[in-house]
Each structure stands twice: as C-alpha cells, then as structure tokens.
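These notes are about the structure you will find just below.
A single protein chain has been removed from this complex, and every other one stays in its place.
Chain nomenclature is as follows: A, B and C, assigned in order of appearance, with residue numbering initiated at 1 for each chain independently.
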C-alpha cells in the first residue's frame, strides 16, 4: 500500500491516474534488480522520456546539483547544450562507468546512429555499499540493457527494486519511489512526474509529522552516512526550455526538504529535469538552423514548481512505504519503515481522517 | 509571543540564549522603520558581522541565489573574492541604490578608509509595494545610516519593523524574523544565527501542520505575487571558507521549504552567509601574501546544515507570529496570522503538549 | 584614425558599414562626458537595444562574469529570467547606484509603466579613480538621463568619452571602443556589434604584435591596477535564447585575451549579451502563456563566436587608438598609446601591407 491509499494527501494538487512518473504521456520506466546471495543488493532503473531514438530526437533538459558529492555522468554537456540524448540510467556509485558504457553501446547500435561518434550518457547513482558488496561491481552492461528493454509505460514498481534495491533512507529501507501531479486546466493542464532513488538521511517527517523525532530515529551526532544521496528525475509535458527546466529541477530539493532531508555533506543530491513536449524536441541534424520552439513564459512556471515539490515529497515517502526489511553485506540489516506506527502517528496528528 | 513561547519546538537542535541572530558573538542588528501617513510602510534592517571596520577586516562570505527574480546588490564580487566588506543592508526593491549609496558614503567616511576607491555594498530587498508606496522611493541615505547607527547586540525586534515594515508572507503580514541554533560540544559548539525578511508565498505549514490548506488560504491559481521574495542572512562563528559558506547558504532554502515556501517565479530568494570567526578575517592589506586560515573540513558541515535549516524555518515563523494587521497604500489591508486559530491547529496535531 | 584605417585587419570576418555596435539594426548609443576642472574625468555611456519601451518589450539577454571583482548591477535577475528590461548603462564604480536610481526613474516615468513596481537596471562600471575624483561621486541622475536622451543610431564616439572619459588600458589612455562583424549569408548574415569600456591591464598585443613587451610597458611585478576592469557589450540580431547568449558573452573574454588582457585579480570583467531579434522580444504581459520563439540551433553558434572574438579585440584596440593623453586627479597623467611607434612595429611585422 502507498501512502495515499491510507487517505494521506500530500499537498494541494491532484496526482495523475497512476500517481507515477509514467503519467507523463510517452514516458517509460524499466528496471533490473540484482538481489543475489548474501551480499549483492543492487540494480538499474532506466527512464525513457520518449519511445523514439532519443539521440536523433533530443529533449530539452537540465540537471540541478543539490549537493555534488556524487558521480553522476553527463552533467556538463546537458548544462552547455540544454538537452538530453540518451535514456536516464540510475544505479550504484561504482557502477556508473559500466552503465555509461552500456548506454554508449546501446546508442551506437541503434539504427540511424551508424555515424555517431560522440554520446553524452546521463547516469545517476547513490551508494548502496552498506547492504551491497559495491566494491565487487556486480552490475554488467547486460543488466543495463535489460533495464532499458524492460521499459514500459504504466505502473512502476517501488521500493527495493532496480537502482533502489540496496538503498537506505532516514535509516530505514529506501528505494525507488514515484508520484505525479496534474495542473488544473487554467494553469495549462500539464503533468509533472517524479521518480526518486532514495538513499539519504536527516530527520524524517511524513506529511509534516515528525516521525524521526518521535521515534528518536536520527543521528545523535547530527551527521549522516557519508555515502547517502538522492537522485530525482522530473519529467513534464509542459513546453520548457533548459533555463526553466533548471529552475524546475531546483524545486525538487524543496520537496526533499519536506521529508526532513538536509542534503548532508556526503549526500549526492541531483535532479534531472526534462520536457517531453513533442514540439520542443531537438533533431540531431536539421537543414534549418532556426527552430521555432513553443516556450512557456516565466510567470507560468509557478504552478509547475508547486507540482514538482509535492510530487517529489510524495515520491520519497512512497519509496519508504514500499520498502521491506533487508539483510545484506556482512549481515547488515535495515528495517523497513514501521508503517503501522507511522500511520498511528499520522492518525493522532489528524492526517488520516480526510 | 514567539512560536517557541507556546512550547512549539522546531527541529531537534537547541536555540541560543535569545534565539536570535545576535546569539552569534559580536553580531549586531540595527533597524529603521518608516511607517508614515497612509501609504509609507517600509524601512531598513542592517546586520553587522562584527564591530570593527568591516572594509579593513573583511569576513568570508557567500551568497546563494535560491531564485534570482531580485535586485540584490553585490553578488558577483562576493562570489569571485569570497568575502564581504560592508554591513549587510535589507530594504525595499526600489531603494536598493539609495542604500548602496549610503553604504558607500559610510565606508568612504570611516577612519582608515581615506584612500578607498572601490566598495562592494551588499544590499538585499523584497518588494513591499502592496502596502507601501514603493514608487515614491521614500527611503533616504540618512535612514540607512540611522539603521547602521542603531545596530546593537542583544534582542532583535521582529515583525513589521525595519525592512519588514510592509512585507507580506503567505498572504499574512510578514516582516523580520530571527532564530538561532547552537551545536552540541562534540559537533563543535558553534552557533548559527538567521535573520529573514519575509515577503513570499506558497502553502503555509507551521511546524508541519498544513495551516494554509486548512484555512484555504492559498492561491487558487497556484500563482503568487510576482513581487514576493525572501532575504535570509545566515551568520556563524564556525571557521568556514566561502565554498562551504555557499553550501551552508543553500540549506536555508530547505528551511524556507519547511514553511511551505515554493520559490515562486516572482520571488527573489537570496541567502547571504558569513563566517564571523576572528581567525578567518581577511585584512584589506597585508604584507604577507599567504594567510594561515583555520578551515572546517567538509564532513563537519552536516550539523551546521541542519542548524541552518531549523533556524531559517523558525525565523520565518517568528516573522509571522510577530506580524500585526496593517493597512497601507490605497487602503490595502493585510491581516496578521490568526495566531489563536493556528495554535488551536497545532494543539490538535499534538504539537503543543511537549 | 581607427586601427583599420591603417590597413590593419583584425581577424577574417568583415565588419559592418560603420564598424560599430550600431551596425546592429535599431541599436542606439548615447554618451555624456563629465570632464571638468582639475579632477573630474568621468561620464556615462548608454546602450539601447531597441527604440521602444524596453520594459514592455524585454530582450533575451545574458551576462557572463569574466572576473567578478566589480559592482555591475542586475546580474542575478538577468541570469534567472534570461532577459533585459532597461537600457544598459556604463559608468564609474562608485556611481553605479546613482545610475540605477536614474534608470528606475526613467522606467517608472515611461508611458505604459504607471503600475510598474519592480525594475532590474543593468549598470556596469570600471574604476576611473586614478584620473577622476571618484570619491567625489560627481555623476548625477540627470547626467544618466542625458546620456539616454542622447542615444542615436549611427556613428559612435570612441576614446575618452562617456564612461570611458577617465579610464586606463595597458597603462595607456583607454576609453570607449566599438567594432562589428557581419557573417556571410550562408552563415545567416547576422551582425554582431561590440562596445567596450577599457580599463584593464596585461601585456599589450596589437594584431598579434607584442607592443607591451617591445616597449617594456608592462608591470614588473606582474601585478596590475587593483581597480582595472573591462565592460563588454555584445549585441546581435541573431535569434538567440539566453543560454546561447551566455555562451556568446563568454567568447568576448577570448577577444580581450587577444589584446594581451589577463583578467587580473582586480579587474572586473563583465560581458552583457543581448539578442535584438524582434521575434524574440518578450512582452511584459501576455494573455498567451506560451510564446513561439525562433531559436538558433547550437551548431550555428560557431560563426557568431568568431565574430564576437574579433569584434571585441578590435573594439578594445579602437579604444586605445582613440585615446588622447590626459591629466587628471592630483596631476596624474596618462599618455595616449604612441600610435606612430605602434604602427611602425606593425609595419615591421608585416601587418600594414595588406
């Protein structure tokens, strides 16, 4: 069960049909989970902004660095050129290069790409090294390709799957989470979808209830795992240029903050934002040096900012609600969020009776 | 009465003695309020990181731009050189240049500064034009100098004073607010003090309770005043270089988020962070081209991040709790936060009985 | 006589008709020179990207900070919103706030702007304090308004005029300079115009000839005036968004480098880039939240980069060629570039016989 199934509404905007990133039309998610033996707890999550050849039909994009203690690949080119040309891949810290290699191979081998010699793969990561034998680098290029192949529209698995298999959030089992918001017609009717890979710390708040404080479940030293991190992917069908996508991406950090996240020193917090609007696609090659691009005006961004904040908060909470207790490397054990206790706290705070 | 007087604790760290920015040793705040006739509702708030000649003894500093729809003066030089050489002044949007002129005059006229020919004044602003006749530009250089003269350690007035005289926050009367946190000894024992000038929108949350939603007191169009903004000043006695001060400044936005702020398109949200540590001061001139600087290591930043988030949240809430209903330009009226109702909501959510 | 009158061609692209920033259609420049008595050597240069109400019809813009030891006003809002809403004003360091005040007044008083309450003036500066009594702050708002009124298309005065009245470049008399380039038809036929206010140091090179080295005219300590600076304004009629304008702006620094400039610690080097293309104008208010914007593709930028580099180099050299020996504050004397000697060096290097 997800948080919203219990009647808890995060924010004031309504979610899309599935309350997932795939509510944004055309978006696909694929995952590959590598949960083997005593100490392999890792995987891949792939997000495809559209079903075509992404290299040939690039999408406007931006990446915002909330806290740069991380190894995400592809940042500087997205910043410079304002676009994304590959699927977005999430995995563990030490498997980023393997995933980049896989995406390069995937792109080189696509029809029409026979003469391509330069590819900017965007691969994010968090460090699952507490539960996973990360030094073993068990992810292979085939695993990455399988995640891409698995990609589909529709429901998205949450919790300890794909890139979230071995992650930890606020000291509980984290993982993959997703959520969405749909703007009212008069605000454009756009959909914003968010997918997160949660592996960070702070003092947990659920819908404003101070769960971490009440449970005494936060670091006494006010420090947190140096290897924490949160990857946030924000997709929207609103027609945005890269400048406004960067502004949108920045707001995801405000959503993370709602859950009690603090972007601790060791947390690599990155937000990748993409517009899937068809009219904004950027062909790899074009005879016309000028492209007419529909662009949302600055002042129309505010409702999208709110949508991003709400969907990010709920996606993170969904990752926690989907988590299950896991034992991994060296017998390390991470408990799932004690959902019953949390729901009881929410009830006491008057959050369930809506 | 401030929020904490009602038994509401924001976060898990304890505040300093006064729970103000002046808990940071040596810091002074001075204000000048211009509340005259039917339509003048504005003023000046000055923050002095130390009592010496700031131009001659510069302080490490950074400014983080949460959302740059604003006219703050002094950004690029602070970014390039990593230091601050004047008092920090807050005022209204159209009075920034007058305040800069005043700070230049103030600095030129200080003893020892007879040969100074280049001064980087840092002046922040929010737009109080709904209650104040901002087009009249009623602030004079004398007002600014008076605020600086007024500066003292000790208690800080909150609410509709100084630069907060005519500001609006979440549709209620905003203004100046302040708060502080002291780290435990084993985390260094440092103090973080925050002062805010609140003039922004979103969906108000007080200590996690969805006040804005319950009161239905937020924008139906999910847009907010194009002239909103929030200035946040973060001072600490921890020995930080400008890189880590920028990281610290960034966290203030997470505190703003806790109150329901969304950094709307029109909101100019800026954070100015300064280290007051004496050993980190940067003399204007020095015979020795090398300075030995005590510098906190990256991994010791996390508790300071948490302190900044908590103090910023509480400073914003304090600005609302200190606000009183005001009538200004064209008879515009802004109500104070209905404190009794809010406290009742907090009681129902179990936030008062601690 | 300008450099090119002597047969010296900088670069490989051809200049526009006048070889000035006003070769960009619709662009106007106005100047006000304040050269009075023994020690007042300063002024104002105003650049208007079009003749309409700039606040109501904003232009896409970007500012690149080559070296941020400077007090330019307006940076953060241009960065955030990607546009410019006022004339660009250049003046001396300590007169920036006066110029901002003037631009605010100018904008408030324009027809259609009766309800405007927020204005982001862009004002750049260099420090003319060696020749000018800069501490006296002799610029008034009227001077600024006069420069704006004076603005016209057509020829532009160079050398010790306007904001260049008291500036120094490579130890010689600097000032205002301008130049332009026109792309070949097959590269779009666009015009790039540059205007500079030169007040910086390094080791002078003229068209590749090491003039500074040959004359022994550079700092023995390899340091340079802490108050140097260079303002560069780059206008083009190519339809560019703010991201590509920032990339364009960045290239002006490469042009500055060609003259031997080194962006010394104390030099505030800023580039303001604007697209004047009519179809890219951004109305202050619009019923349609979506604007269809013609946008040049990334790969079409390269010829514009080259044009910017060449025009910036030549504009700087033009400021030197137009300079005349000046005596100012405290009897300080700055010699004009010894043009005859320089031309002789160019002749010896084979640069004149083309």
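Here is the rule we go by: contacts are C-beta pairs under 8 Å (C-beta built on N, C-alpha and C of every residue); 3 or more make two chains touch, one makes a residue touch a chain.
For clarity, every value in this text was computed on a predicted model and none was experimentally measured.
One chain is not displayed; in the complete assembly it touches the shown chains A, B, C.
Among C:119, C:151 or C:263, only C:263 touches the chain left out of the display.
Only one of C:24, C:161, C:274 or C:301 touches the chain withheld from this view, namely C:301.
Seen across the whole complex, the unshown chain contacts chain B at 80-82, 188, 239, 241-243, 247, 282, 286, 289-300. If you put the missing chain back, the residues of chain C touching it would be 11-13, 66-67, 183-184, 186-187, 202-203, 205, 207-210, 213, 218, 221-224, 226, 247, 250-251, 253-258, 261-266, 298-303, 305-306, 309, 348-350.
Not every partner is drawn; the one left out touches chain A at residues 65, 67-77, 79-81, 93-94, 96-98, 100-101, 104, 108, 116-121, 127, 129, 134-135, 137, 226-227, 268, 270.
Note that in this section only the chains that are shown with their structure count from here on.
On a Cα centroid basis, the chain most remote from chain C in this structure is A. A straight line joining the Cα centres of chain A and chain C is 44 Å long. Annotation: 35 Å between the Cα-based centres of chain B and chain C.
Multi-chain contact residues of chain C (touching two or more other chains) are listed as 80-81.
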